[in-house]
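Only one protein chain is missing from this complex, and each of the others stays in its spot.
Every chain is named by a letter (A and B) in the order it is written, and numbering of its residues begins at 1.
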Amino acid sequence: MALTVDKASKSFPGVRALKDASLELRSGEVHALMGENGAGKSTLIKIITGVHRPDGGRLLLDGQDVLFASPRDAIRLGISAVHQERNLIPRFSVAENILLENLPRRTGLVDYARANAEAKKYLEMIGLVVDTRTEVRHLSVAQMQMVEIAKALSHEAKVLLLDEPTASLTGEEADALFALVQRLKAQGAAILFVSHKLEEVLAISDRVTVLRDGETTLIGEPMANMTRGRLIEAMIGRAERIAVVRPPKAATGAVKLEASGVATAAGHRDISFTVRRGEILGLYGLVGAGRTELARALVGKDKLSGGTLSIDGKPAVIRSVEEALKRHRIGYLSEDRKYEGVVLLHPIRFNVAMTIWDRLARFLGFQTAAGERRATEPFARQLEIRTPSLEQSVGNLSGGNQQKVSLAKWLAAKVDLLIIDEPTVGIDIKTKAYIHELIGKLADDGLAILLISSELPEMVALADRILVMHEFRIVDGFDNDRSYEAMSRKVMGAIHRRSDEAVAVE
Amino acid sequence: MTSALDAEPRPSSASAMDPAPRRTLTSLLLRGSTQAGLFVILVVLWVVFANLAPGFLSKFNLNSLLRSVAVDIVVGFAQMVVLATGGMNLSVGAIGVCAVMFSGYLMQVLGLPIPVAIAGTLALGALLGWLNGFAIVKTGVNSFVVTLASASLFSGGMLILTKAVPLNGLPAEFGAFGKSAVGPAIGSMPAIPSLAVVALAIGLGLYVLFKHSTLGRQILAVGANARAAEMSGIPVDRTIVFVHALSGALAAAAALMLTARLAAAMPAVAGDDWLLPSFLAPVIGGTALSGGIVSVVGTILGALLVSTIRSGLLVLEIGNFWLPLFLGAFLLAAILVERGRAAYVAREQARRA
Partner (left out) sequence: MGAFFRLQWSGILVGIIAGGIALALSAPAFLSEFNLFVLLRSICVSLLVAYAQMVMLGVGQMNLSVGALGGLVAVVTGGLMDALGVPTLPAIMIGVAAGGAAGFVNGWLTVRTGINGFIVTLATASAFAGINLGITKAVPFYNLPADFVAFGNGRVGLFPLLLIVPLLVTVVLALFFARAVPGRHMLAVGGNAPAAQLSGVSVPRAIISAHVLSGLLAAVAGVLAVAQLGSAQPTIGSDWLLISFAAPIIGGASLAGGAISIVGTLLAVVLIGLIQNAMVLVKVDPYWVQFLLGALILAAVWFNRYRAIKVGEI
């Protein structure tokens, strides 16, 4: 069976997610779909699986136009997907989750004996050993991922879409998955493999399609013709490769934050480092290494279970984000822009002023919209937030502008230390470059910055020093000499020394 | 005002984008706010009722309408402030009956001066509301469940203590205030009842709270996105406890107004009867159940609409009995019309963009 997407487009309020994107998937192949975060991969998958309807373009199955009203239609025609979001029913058993829409029944009632036997068959196919009667809420994240794959298999899918399937798997589990993919391919399935891990893609795919800013820059190129360089170029574009924006600099400012032997309930052990004013300290690590969890503990969102913090040379305990901001002048720019960064419902001025309402308040807490506008306008202008007015709801802005609003909020707060978590995920290239430049400038103005990122080029371009986090520990740290190749070797070396996992990183 | 924060683009920028807007009445109505739409519906209803039943515009009917709507408005406010944070308070009525009986106890049994009794009653309401907020924040249990349980606790406790015996010997001045009016009567228009003035004053206070204060902004931020609010250093838990205390105080204020109107403290006057009106007024008026958007003006208009329908149907002698059917149907119709209007505006904007 062949699946073709012909010039599909899709817009969401404030964002153009896909523009004339095309894809051609044949049976018996593993087809990679690549692109940076926010390039439109998930949107394309959701169009293929009937979750979203495209605004324009066509979807063809064996040359026939098809239109999916719901995921059910796609499943009926043999298209199944393993999405990034956890799509299991927590209180249902493994077997029932796998067979949910197709439960075997006898005299009208669910036949659990047969369901368990059938589910077991699919679990054996993927080599997962769990009792099919276990409720999935008791499984590990990796096991849940495998159950989702088993679920897709149960649909007898002829087209299988795997959206970042290895994100939460260990090396061994990932290898088992790749072996399974090869077996399915041999049986004639068409497999769309979505990933931004180059090594994986190079290893298992036959052809590749690349998305950049919602457009397809490569369509079905045979992998044999590809090199790392060409893939990266297609994904991020040569001209837009991150320029080194910050010359190497030795940190001389006063120490703002010193962590010694910090431990958390999330699993951190023995985390020690210092951040100085005017310095960008990079915290690099793979997804799931524990970087965001550390940041949350540092700003008082989660509790420390051990170790001490010292701020401006004095011992400190941070009990809440409010305290971090008001007493210790520490801010955290969340990676989760939509849920933790901005309030979509409210205007720009409201969002930017959120951290400074206390300061804006006059007698008895009174303040006005005009006061907010006056106080926030310089920051909106400084960050070049594109909007007709500060009264615009943040929900109507593009992702890049939303991120600028989120940043403006912390600039307005005039914190001494800003923890910046994945600042450029899902943001267009131009805004990305702008944000990089801004982060550099802020450090030059004396702000202490802890930069969390899983994009090594970003790290190499910005950080003065790089700490490498792996499995909730800091495994290495070194000065950044601005050479991507050298840093890449050091970072990978640090991670590989700690585990034998096959870690593939751009 | 569209919401406490007028989030719409400035008119000037809108007309700059659209040099020749069609200024037909329908397009104006469709583009206006929920509150403007409500106002038009109200005017139409008043014209219809006035024509069908001359008694509707009588001094007596208008006076009783305004006195009862005043209480409904404040009951609506008591729910609105909690809705603003995305929560609910099912114990508005229970706090109301507790406050009714407590005010009677303070004035009749203890013989306290009226201002002291009023202050004490408001404090009790705030305390009961605070207990709600405290339980919600400390246990992490949904506000629906907590206030459902506390409603039962509060009204049960009140009935145990009072044995459901009404207090009829309130100070005469208190009942007199409930009947008094401000300003002169003009023609067939009655003077404005003092209770309506109180409701408007409370409305003004809430308007200032949401539009011009730090606390109001914190409430709206928590309601729109509690996680983002917390990560921006806003004390989410304290804000939630505050709105519940405020809700309790507002329920107590409504209870005092009701007691003054009836000139007696009766245990059966609020309770379950307040549940529907407390949601009707704010929700018809454009306050979102999901939190983050409130409208003080909308709540006032929503309460007026409900009272107008009730009063009109009574004057038309359609009968008390069918009234709840009309109220329920009207609530759904009002929300549906508003949704249609909002969808139309969104489509128009998308087409022009």
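Following the convention adopted for this analysis, a residue touches a chain if its C-beta (ideal position, glycine included) is under 8 Å from a C-beta of that chain, and two chains touch if they have at least 3 such contacts.
These numbers come from a predicted model, not from an experiment.
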{"item": "In the full complex, displayed partners of the excluded chain", "value": "A, B"}
{"item": "Residue among B:L127, B:L148 or B:V197 that touches the chain left out of view", "value": "B:L148"}
{"item": "Sole contact to the chain not displayed, among B:V44, B:V116, B:A164 or B:A268", "value": "B:A164"}
{"item": "Listed residues A:K41, A:K151 or A:R465, member touching the removed chain", "value": "A:K151"}
{"item": "Residue of B:L66, B:L220 or B:L327 in touch with the missing chain, whole complex considered", "value": "B:L327"}
{"item": "Touch with the omitted chain, as defined above, among A:K41, A:H83, A:H346 or A:H470", "value": "A:H83"}
{"item": "Contact footprint on subunit B, counting only the chain that is left out", "value": "135, 139-142, 144-146, 148-157, 159-160, 163-164, 272, 275-276, 279, 283, 289-290, 319-329, 331-332, 335-336, 339"}
{"item": "Chain not shown, touching residues in subunit A", "value": "49, 51, 70-72, 75-76, 81, 83, 85-92, 96, 100-101, 103, 105, 108-110, 112, 137, 151"}
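In the analysis below, only the chains that are shown with their structure count from here on.
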{"item": "Centre distance in Å when subunit A and subunit B are each reduced to the mean of their C-alpha atoms", "value": "43"}
{"item": "Subunit B residues within the subunit A interface of the complex", "value": "5-10, 13, 208, 211-215, 217-218, 220-221, 224-225, 227-235, 292-293"}
{"item": "In the complex with subunit B, residue positions of subunit A that touch it", "value": "299, 301, 320-322, 324-326, 331-332, 334, 339-347, 350, 353-355, 357-358, 360-361, 364-369, 388-389, 391-393, 409, 413"}
